[in-house]
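Each remark here refers to the structure printed beneath this line.
A single protein chain has been omitted from the complex, and every remaining protein chain is retained in its original position.
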Amino acid sequence: MLKTGSKRLISMVVLMVFMLSLSLVAGCGTADQPATAPADQPADTRTVIDQAGREVVLPMEVNRIATTWRPCTFLVFAVGAQSKLVGVDGGSTSTPFTKGVYPQIADVPQVGDKKHGINMEELVAAKPDVVCVWSGKGSEDMVKQLETQGIPTLVIIPESAEKMKEATLLLGDVLGCKDQAQKVIAYYDQVIADVTERLKDVPEADRKNVYLAGAQGVLSSCGSDFYQHFLIEKAGGVNVAAAMKGGWQNVSPEQIVSWDPDLIIADPYCKEGMEDVLKMNPGLKGLSAVKNNQLYSFPAIGQWSFPIPQSAMGILWLSKTMYPEQFEDMNIEETVNQYYQDFFGKNYTDLGPTDLEGKGIAKNINDAKE
Amino acid sequence: MMPKNNKKVGLAFLLVVLTFCLSLFCGRYEIEPSRLVQLLKLAPAEWLNQADASVFYYIRLPRIILAMLVGASLSASGALFQGMFRNPLVSPDILGVSAGCCFGAAAGIILSSYVAYPYLIPLLAFIAGIIAMSLAYGIAAVSRGEPIVMLILAGMVVGGFFSAGLSFLKYMADPYEDLPAIVFWMMGGFYRANWDIVTDLLVTLLPCMILLCLLAWKINVLSLGDEEAAALGVNVRVFRLLLIGVATFMVAGSVSVTGTIGWVGLIIPHIARMLVGSDHKLVIPMSMLIGGAFVMLMDNLARCMTTSEIPISILTAALGTPFFAYLLIKGRGKEWG
Partner (left out) sequence: MAIEAVDLGFQYGEQHIIKQCTFKLEKGKIYCILGRNGSGKTTLLKLLNGLLKPCAGRVLLEGQDVQDCSRKKLARIMGCVPQEHTGVFSYRVREMVVMGRNPHLGLFDRPSKSDYEIADEALNKVGLLELGDRSYMKISGGERQMVFLARAIAQEASYFLMDEPTSHLDFYNQHTTMNCLRQIVKQQGCGAVIAMHDPNLTMTFADEVLMLKDGTVFAQGPVDKVMTGNNLKTLYNMDIHIASLPEGKRIVVG
């Protein structure tokens, strides 16, 4: 059985290798692929460099833009070009911020997002002049498909403060909103400078240790490679989880006890209440943050922890929450309302229940403490 | 009996053709039916010159063909594995092929920062899928025990190992660039379709499908169990290796471009069996036809139901499972005796 089998076995292996190489050869043949989109009159176009370093040929005047993920949609709002949105990522039509600032967004088609895939036909049907895509990876096929339709793509990667500013200015440039883009970035820089100035007399030893409760619940946090870490630093705090890597990661209760943060701040995406966590993990009741009631949630509206200019408000709010004495003269509600009036034409407090006190996470905390 | 079953296969073929035609008319980009007929007559040189033609030829058509191909190959390999392992609960993932593909794709996403090859991700996914199967087969071959049980256990081992590897890659991946790309890839779907992918898959899958149809009757003999099959003149080890190789090519080929799509490979073979009985020379082509039509239909829903995209696996599970339950209740599993 074996001896006669082995000869045929070899021929099978040969057959498989042959088929594999066939498929490889086919993979290399890209002859029928159109090289570029049909050329328009060059006079009406210009070339910009996107954040992946690609040269992108765009119409001189971009009046229709589509975004495929949330932070990018918010960036378009930041430069005040929301009326040029002809397609947005799934869900962006109904966030309190987008809906409150620009009610017409309800009629803008959602074209999918990077969590669920892009509906390419819907996207093409929206006839955008340019489509914003996330980092080069995972979007190559999409870029390729859009190329066949003659639609340019712009890679936007606002992964750090610098990149975020760059992205904002790039979008401002592309969408013809340079002034607003510069203004919003200038304000962002000013807020950071103001916070630094106010905290300059707080000695290193008195800086607050912060634990940021993340997207997967209170027992998750992020290290220094996320924008949230930058937020905490600029607000004058110390991220206890700074050594972690790889985005949101789960954290053991023991680890939190050993960090013993002065404050626990919940990201807007953290949907868990602190009381439930304490019931499940009574060991956490001894944390200084719990004993001193230093438990806060980011105000839910506006995604203040996103890498977008609005996060200036997040820095301000976080800093005031950590160091109330240094901000005694500031009425946070007034400041925030003014910012939203200036850049979005609406009072922040009119966008919905805002919870500037940040008590969301600790609403029923007293039940749990007993 | 025979002519009746051949008629059913003919009807299923008709179903595929009809579904294909219907799919041509489905999409979020509005193309009038009359205009569509005009588009069909267009010469290839004209495809890129008109907006609706380029949508039709470069977005819609490759996607429909991809869905059909993947549906057919997942279903056929499911039918094959169920027959070969004599177990109706087996799905094409059984030898860890899908887990291997996912690992390979994740590795490809991370490596794509350093290697500029446009098809790195599907290629590595495909190779890793083949490696996973070879590992599972190798472990089973050197272990003592009932070969089929050993294969299934080895498949679980290899699948678990590659899943762990995937988790590790996700942990190590750059959270801004790589991680979202990996998560996006895992979800599975046909939105990546383009002609390169379709021709690649055609070259890989079509020979496998033809081979499988040709070998379909022998699967009957193999499904009687190793010893009976050997007594009936089948060289079980060689034949099983050949079949596993063919099925792995089909699964790895599909998964490496569309990610994992659940339920199709498990349910469709059962539906085929309920329609034409257990004879694999009918079950295999029937599975291909029904699978192709089913996935095309599900993808039509994924493309057209909302402005956004609905993940295909949600649809195949949400619509496939109740239909399967209905068939189970109605047929009372009569084809399992």
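All chains are identified by letter, namely A and B, in their written order; residue positions are counted from 1 within each chain.
Please note the rule applied: contacts are C-beta pairs under 8 Å (C-beta built on N, C-alpha and C of every residue); 3 or more make two chains touch, one makes a residue touch a chain.
Note that this is a predicted model, so its numbers are computed, not measured.
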item	value
Touching residue (missing chain; options B:L74, B:L215, B:V255 or B:L315)	B:L215
Residue among B:L111, B:I139 or B:L224 that touches the chain left out of view	B:L224
Chain not shown: contacting residue from B:Q50, B:S278, B:T306 or B:T321	B:S278
Absent chain, residues of chain B that touch it	1, 83, 86-88, 214-218, 220-221, 223-225, 227-228, 230-236, 273, 277-279, 281, 335-337
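One rule holds for everything that comes next: only the chains that are shown with their structure count from here on.
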item	value
Cα-centroid distance, chain A relative to chain B, in whole angstrom	34
Interfacial residue positions of chain A with respect to chain B in the complex	1-2, 4-5, 8-9, 12, 16, 19-20, 22-24, 26-27, 29-30, 32-34, 38, 90, 109-122, 124-125, 134-142, 144-145, 148-150, 157, 159, 225-226, 246-248
Residue ranges of chain B touching chain A (in the complex, touch as defined)	27-30, 48-49, 51, 54-55, 58-60, 63, 109, 112-113, 118-119, 122-123, 126, 130, 170-185, 187, 189, 191-196, 199-200, 203-204, 207-208, 230, 235, 237-238, 241-242, 245, 249, 253, 303, 306-311
